[in-house]
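Of the protein chains in this complex, one is absent; all others appear in place.
Letters are used for the chains, namely A, B and C, taken in the order the chains are written, and counting of residues starts over at 1 for each.
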């Protein structure tokens, strides 16, 4: 055990058990998985991506490239989880990954031996011969070796929530700067959101031993947090990471609601996606320490100095017995001091900066002007140090802490395209032009000392509150302990032994970058892509700046000339499930149910999706052997008796106003201003490009009022189109329009007995042909409820549609069934509806496919020549009037028994099945009980001239080839006797 | 058959029945008593005359804004420029003919009494729940009593308004009632709210 | 230097110090026979085929930034030829054939991987549409298979078969479809073209056109000086309208942003490319292990190379609708590419309305898979001044003439294609 007996912010009264790679360990509340592993002397935690090199913990934060584990098991397994950000819970189970058979002995480490061959981009140069082996051999090998952890393959069992937030000020990061900013703005009365990716507020104050107002910094943090919690306008979101900035001050953030638990509590979401609109934002996300580039810098035991500091101070977990420091930054000296204070032996402090001595470190061997040139041991045992004079010595150390300076964590600040610029003052990139409304504070702004950080926060917080009209007194600036922040440029030790890693996870070394430059990949973007640098799960947080420095060096440029890389969302990887939230599986999209849905369920309906609607597809009866039998029975019932169909899903739009008729004349190819009140008419509307948009019937309810129907699929599009026409094209017209689809439940009553059925229901109504002919419409009442009756027919039979307000739809359909009982009224679904309409040659979705003209579908005669309407001019273009175009016709198998297939193509008889002979395709097919065989509608080149000809319906996918006769698309009652009956 | 009014069927009734009754929970759900709902849209250039007529007829101060205003048994929810939902308490199924006649020439009136399902949400958690679905600032300063909005929640178009302190109503198209309810239930649970039925 | 396992091994012995730049980073000369504007996949492929097929090597490719920095580097790497209209199928199938021999032609491993492209269907109408499309493919000699639900399950047992809002009924499979490593395609063409003498000029932004007699285009003004040319060819999808405006004409194109996403690397999971038919989601898995996925465009005109959250949510909803196992995979990176969205969803390879200027534009989000054939056919047009036989329908005047190539049937609304 390497746990200090006292100190740290862990709760020793709450011991926790956990399991890593099958072994049991103990930790405490307040631990991360990483700190608990350190406390248990577990030093090997992962394998690198490419060479499968053994790796230990590098950091103590979200930037961790090495310690990726699969957390939990079964369906909750979560691959590639950073041990450094996993809060320990009792019973936690984690496994190392990307190794086989075990972490200690990984056969894939053979890749490391091949590393002289496996340099950056090697795969572009080989594996080309023979071509067939790529998918069969090379690629499967590469794929198996690549990847990191594995998904469980089972559906994610957890739920995800979404939330929206609005605030005056969004503070990202609750370190000293963020806390100060939130406090200043919060006290002034501003609405503040404070986001902290950890559970504990305080940031660096939790890991460092600085004092504020004479007391430990973490106590100051706790007091500020307590005060903020009590302010009603301040919202603190813990375990929440802002992952992206979007347009107009919108932010995305992810709250890990239950990730610190073994599993979410009942009803509790695992995570919550926040979409936040913030008038002002203060980015106070701190800074990330950068590694030093020297040979062997990836050996387990080589860690970031700030991580060592955090493990020792915050978690009381000491990663080694003898710790050496390699630092180019004053912060490394502070770590040495902290280690000494904790009683840990410091083997050496090596600082290549000549003469740097920010503080006195008695009893620490100092190597001013020295460098580390090598590391040794499978797990680190010793290091080679070249002293200022050039003498190389071997120093025993089981941990080497690197402190290569700090890079501001301004990632999301670049999301909108602001380019970071190089600062010679801090030897890193800073953001000078953050997105609108955003300010940076503290380390994120490149100001690293504690006093600067808190000062920044207070100032920016006050300024943001004042901008929002909240005036107040700034909280007094606290006294802070001394904190030096001197630093050197990114440091590379040339000519050391072993590889110097830049990107630890993707195994990109200094020599890979040199090779990339040699081969002409000198743009930083080319470098990234060629070497895969920065593309690992850590998104280059520890590698990007060092890579820039090397790129500049190898290409002989100054670092400012080497270009910059923008960071794009997400700042940290975010679970895909969180973006989907509630809308997954069966909840992907809402379901729309008609008023008669319950009735249809009772009738044994099978349902089909029509957009978001559930429509009854057919109503099987006991004893029926298959859907074809059921559907044929339903269709026959309509042709011979009476059937009932729920047509409520058709789009319904009401137009009112003095100019409603004028607008309709411009919307449709035919005229509606001439329609008589109480009459309906079929209409076709085009897009402005001359292609059919939709069709339906329109009824004139009053002089200034029309009721039009659309296809189910196009309801929203037509409504939008009408609004476009009346608001943009012709705003001078007096027309009001609204969707009434949901107001009216509507049922088709179709068949020769439909009039009798209606007469039972509405005995007072004169439904005779004379009083109520085909295409008549009337408004009446039924049991005190408004009812609309239309004599419309999609089936070609004598038929009516009845509409009542949807709250009475269920009552109406039941009343219709009751009235129809003596007539054996038969409910029919969309499938029989399809049979009936195909028998009549009515175009529907498969024909209104966005590629057909009115003339293609046989409506050429309806196109008015006496008025302008949308699509008129473009419909006359040569390509749309070409006599060679496929047009709507009917087809029947010549043998009268073969089955037809939708989507089959039409080819002449006696020619090979090649595209040159393709003349059209089958759009819709049905088994017609009336014709006692399969029939179809098709679009065939010059089809109307070819009635009686034989062609073949060829379905190569399903291997059928049926000789068909070309016929009129109207199979049943072409004279229309039935529907006028 | 005589004019025997059928009882309208509340779209949320079957779901509400599954809840426990409560007087003062953090999230209390109910379906308002059956009422007439109509879309009222001003005729071209008749906005001012329409406001005057409605004031005279119903005593209501018409606002051409996203607001909920009420007077007696009539309420208006602004849904767009020159457009409102008119709510009429205790209206008969054929009620809309009356305002249509009264406002003839000044507005087009479209009955939507059946088209919308309305859910009433009360309690301290109601605003939180709504803000989970609507990307609208539900802070009492931003969305006070009398505020209204046409928006979308959980892929379902919704009109919502605050009729009195911490009492909101949401109107959605009727066919979505089951999906909307499912979302309400899941989201309430995800936010530690136990929906109760108003006693 | 020829690339092979042998040259690689030889270099390994000398610390890889002998490699030379993959392509020459050329400074622009005063004049060329052909100047190609746009150093993306299409422009570089055009240069390669101009040299290889037509012997025209006095060519410069002018790139405003770094080659492959536009849509060639911002796509989801899918290759396929599963189109349904006769104007499209032969072209995309020619492209597929070129993909199949690309690596040997270029001596560059672009990791062309034919693991199949599967389009799911969820309704009878959708099935009929796919049958129509699949039969059109087969009539053109393209591979296509119709799978029923069980057939889909055999290929992709991890899909949501039990609890889906829009249940999977089956799918249309093109076994020869797949993916290719997008950056490698750019570098491979650049290297091959450069080896044949083509100048690749980076960091040279075109700022205007030189005019000759009769208004004929006679070259380009660039940020690195004036370059004269007998013919100027434009392959700058995403920015075609901007370049057209410099030449004084407008296009039936809008620029839209398409976002795409990649997850953290995972062990192999998804065999090929899968496209959800009832939402906006398609996915494949890269050789590195990342799930590469995308969906719909954001829907508004943009040159910003970034999008907004609603589309991210929409895409992930689609993913969780058909593959709810990906909930615990993490989205690692996103990017936005600017698409030339044309008015019928199909591209333009044609003479521009200005003499001396050639146009390759309007690729919507189908540009990557088209790279080889686009270069091949564009080179043909430039060299011979007549369209290549597989690209005759991609004319600019098809809109005025009413001969649109509209696969989706959405009409003149670019964001719906």
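By definition in this document, contacts are C-beta pairs under 8 Å (C-beta built on N, C-alpha and C of every residue); 3 or more make two chains touch, one makes a residue touch a chain.
The rule we apply is simple: contacts and distances are computed from a predicted model.
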Omitted chain per UniProt, picking from "NADH-quinone oxidoreductase subunit", "Simple sugar transport system permease protein", "ABC transporter ATP-binding protein" or "Sarcosine oxidase subunit delta", is "Sarcosine oxidase subunit delta"
The omitted chain touches A, B, C
Answer key for A:250, A:423 or A:564 versus the chain not shown reads A:250
The one of A:24, A:354, A:424 or A:868 in touch with the missing chain is A:868
Missing-chain contact among C:252, C:372 or C:387 belongs to C:252
Which of C:107, C:123 or C:413 touches the missing chain? It is C:413
Only one of A:602, A:703 or A:723 touches the unshown chain, namely A:723
Even though one chain is not shown, chain C touches it at residues 239, 241-242, 245, 250-255, 299-304, 308, 310, 343, 399-400, 412-415
In the full complex, chain A touches the hidden chain through residues 246-250, 275, 277, 416-417, 688-689, 716, 719-720, 723-724, 727-729, 731, 868, 872-874, 876-877
Touch rule applied to chain B and the missing chain gives residues 65-66, 78-81, 83, 135-136, 149-152, 157
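Basically, only the chains that are shown with their structure count from here on.
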Whole-angstrom distance, CA centroid of chain A to CA centroid of chain C, is 23
Cα centre of chain B to Cα centre of chain C, whole Å, reads 49
Here the gap between chain A and chain B, centre to centre from mean Cα coordinates and rounded to Å, is 32
Residues of chain A that touch at least two other chains are 275, 583, 587, 589, 591
As the complex stands, chain C meets chain A at residues 3-5, 7-9, 12-13, 15-17, 19-23, 25, 65-66, 68-69, 73, 86, 89-90, 100-101, 103-104, 107-115, 122-125, 127-136, 138-141, 144-146, 158, 160, 163-166, 181, 183-184, 187-188, 202, 263-269, 278-279, 285, 287-289, 304-306, 308-309, 312-313, 315-321, 324-336, 398, 400-404, 406, 408-412
As the complex stands, chain B meets chain A at residues 1, 3-6, 8-11, 39, 41-45, 92-94, 97, 107-108, 110-116, 131-132, 134-137, 139, 142, 154-156, 173-180, 182-183, 186-187, 189-192
Given the complex, residues on chain A that touch chain C span 49, 76-80, 116-117, 119, 122-129, 131, 134-135, 139, 142-144, 146-156, 158, 160, 244, 246-247, 250, 252, 273, 275, 415-417, 511, 515, 518-523, 525-526, 529-530, 532, 535-537, 539, 568-570, 573-581, 583-589, 591, 608-609, 687-691, 845-846, 849-851, 874, 877-881, 901-905, 913-915, 917-918, 921-924, 954-958
